[in-house]
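Note that this complex is displayed minus one protein chain, with the remaining chains in position.
Take a look at chain A:
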Amino acid sequence: MVAPIASDHAVRGSTLTLREVSHRFDLEGQPLPVLDRISLQVGRGEFVALLGPSGCGKSTLLRLVAGLDTPTAGALLTEGREIEAPDPSRVVVFQDPTLYPWRTVWSNVALGLEARGLLPTHRGRVEDALRLVGLTGFANAYPHQLSGGMAQRAALARALVNDPKLLILDEPLGQLDSLTRIAMQAELVSLWQRSNFTALLVTHDVEEALLLAGRVIVLSDRPARIKAEVLNSQPYPRHRGDPHFVELRREVFAHLGLDEAW
């Protein structure tokens, strides 16, 4: 367990509000709309999944939430304040772990603390985060010595060490083999349950969305629009074979227009 940097332990997760958010890219002079008036309200400590086909603009939405880009229209707010720039209270775990190859696992995890000048006083947090993701023995390894799953764990530790109020997960398990993936899904849930952060997960895997999230937002093809919302109030750990789970999965596939294929 990584102890919070701030002391307000009770209210750890932050709220997130999206108001009519639209975004488009300029591709050689041609406007390419990717997001179409997305409105969403995420409560404190909620786990929300954004589900949609590949290339529908999910990752763009996450970049906006992270503050890496600004939307063409609409507003994004957290705790009532507009998101204008990246902030360490909103940390992203990308699909590709993007560890810095010139740093050991330890100093990769320490990156956020170092960037904010907190490393001298909070060194212990790095070890805590490494223990949390089960990488204690690999603190001095370089990223090229890690397997895909271990690298993604390290990326997760690098995010968690900052005690985020909102954890943004951009298909974080997309590149893992199916066995590692199942194990990591369970770990993500238990991390979220223990740390109380708000989690926003982007995925194109229906089962993953339903296993992890309390609410699944189904997005349309590009430009992404909210097509449906599926609530899943089942307790954790959830099972793929559970009749209710199967029913929800059928419902989500129907929203994606894939009910016949299923």
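We take it that a contact is a pair of C-beta atoms (placed from the backbone, for glycine too) under 8 Å apart; a residue touches a chain by one contact, two chains touch by 3 or more; residues count from 1.
Keep in mind that, in the parts below, contacts and distances are computed from a predicted model.
Chemist: The chain that is not shown, which UniProt protein name from "YibE/F family protein", "Sulfatase-modifying factor enzyme-like domain-containing protein", "3-isopropylmalate dehydratase small subunit" or "ABC transporter permease subunit" does it carry?
Modeler: The missing chain's protein name, per its UniProt entry, is "ABC transporter permease subunit".
Chemist: Which residue, A:112, A:149 or A:172, contacts the hidden chain when the whole complex is considered?
Modeler: Only one listed residue reaches the unshown chain, and that is A:112.
Chemist: So which of A:162, A:185 or A:220 would be touching the chain we can't see?
Modeler: Checking the options A:162, A:185 or A:220, the one contacting the hidden chain is A:162.
Chemist: For chain A, which residues reach the chain that was dropped from this view?
Modeler: 63, 66-68, 86-88, 90-92, 94, 96, 98, 100-103, 111-112, 114-116, 142-144, 158, 162
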